[in-house]
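One structure follows; several queries about it will come next.
Note that this complex is displayed minus one protein chain, with the remaining chains in position.
Chain naming follows the written order as A and B, and within any one chain the residues start at number 1.
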């Protein structure tokens, strides 16, 4: 089985008929008409592509009220907007997600980060599962949520917990599959860290020394050194969250860090295209000049 | 029945006693005291003005967990803040919504756009119904949701779907009342489009050519040409979402486009006043200098 096949094998998490989808890596629609992007899947696939599995919520919640963590099914989307169903199954799920330059696994990480940063709980169940089905491990999803507590706010992470707990329970994810609370940390890069620390001290120190200290101790000497995500993935998660929540001021530092850790320019570029759909065109367009500045400074 | 009456006839969607409300078009409170804005409605109207209809959720959802798509009733608002109930029924619903310069129908469209852009699902049931009751058609609400998938992010649109499906089901809206997935498109304006394309190519091309291409093919050669909303309404929806989500950088392009398509300066101005309540004063105040720039450039 090719690696590409492997990446795509569980493209659609909840298909019930077991048939595999064609593994078309859809190129960017050049002169092609948009209509050609929307190759119809089978009717069964259409109605199940977004459907949450019926087993997601078992009796394990006892007397607590049932959570309503169900993303709308494609059938429900169609009952409100046939056009939105078309855009979803065609250009988005069967187009953007299969484009080269960014793997479906990375797209899962980017999408999940955008949803958490934007507090979009309704779509979390579907995309948490889609990310897991495309190669993001439960440990990586766990660590992404932890990371975004600091970069998107504690409540955003807790909202993600309220969804992920059910997804993990339904898939039998046990605590020993998750990153440890206190793992052996990665080695810090002394030069980069010294430069960062000086800059934050100068800019933030006069306003809040405790914010400077927490930034060093909790973030850069702890969170960022956790091995649960590779440095490249941790930075990809961070940049995705920054763009998705309109926080462009921190994009230069974190995008440079991402590219220093191995994110290619083609991947960063494709990340923006992907985020246009999940954070909306305006958020991404507002980040373009800032990203251009980073690209230009690295390769003038 | 006068048109004004018609617009207002179902002002309060869920009143149970069938009595009509006085059709006062409240002018801006000049020297009037604020207290005078808050003409008490009948007690019955007060308790039912925000109440969701008890029939909203039928047995049609089968074994799925019941959605809890209920906006708080006025009685519930009062149980937390009698003042907020007063501001809601007085200055807002019986004041702002009845002001001239922007019809209640347009206010419905503006409000719905703000809620979707801000992901405010709790209030969507009430305002989706209020918009429909004041002249926004189900087709227009459907198309607004589709449009905002691109301008506020896919998950925001899906969250709106999760509410609208119940509202549509309760009102018996059938799929043939909704815009087609692939309708005959409006004619493109070649000159304006050429200018836009050149500008996006120059600014975005060096960062992401695929983003340039999707912007042309999916947005301006497809979405924007769909007949489900008039160009003026589509731009009104876009500008409302931009202001409501703090994306002021794109306001000049889209506000100019809105005014080119027939949105008057008085309507744009009133849209801001309306949005102050639904997006909060700070979002609107931040957009004021940008809107002023557009007004000044059009009529120096």
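What we mean here is this: contacts are C-beta pairs under 8 Å (C-beta built on N, C-alpha and C of every residue); 3 or more make two chains touch, one makes a residue touch a chain.
Source: prediction; values computed, not measured.
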Of A:136, A:164, A:236 or A:255, the one touching the omitted chain in the full complex: A:164
Chain not shown, touching residues in subunit A: 63-68, 119, 121, 142-143, 145-146, 148-162, 164-165, 168-169, 175, 178-182, 203-204, 206-211, 213-215, 217-219, 221-222, 226, 228, 241-242, 245-247, 249-250
Interface with the undisplayed chain - residues on subunit B: 28-30, 34-35, 54, 57, 66-68, 70-72, 76-88, 91-92, 99, 114-115, 118-120, 122-123, 244, 246, 269-270, 272-273, 276-286, 288-289, 291-292, 295
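One rule holds for everything that comes next: only the chains that are shown with their structure count from here on.
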Intercentroid distance (Cα basis), subunit B paired with subunit A, Å: 29
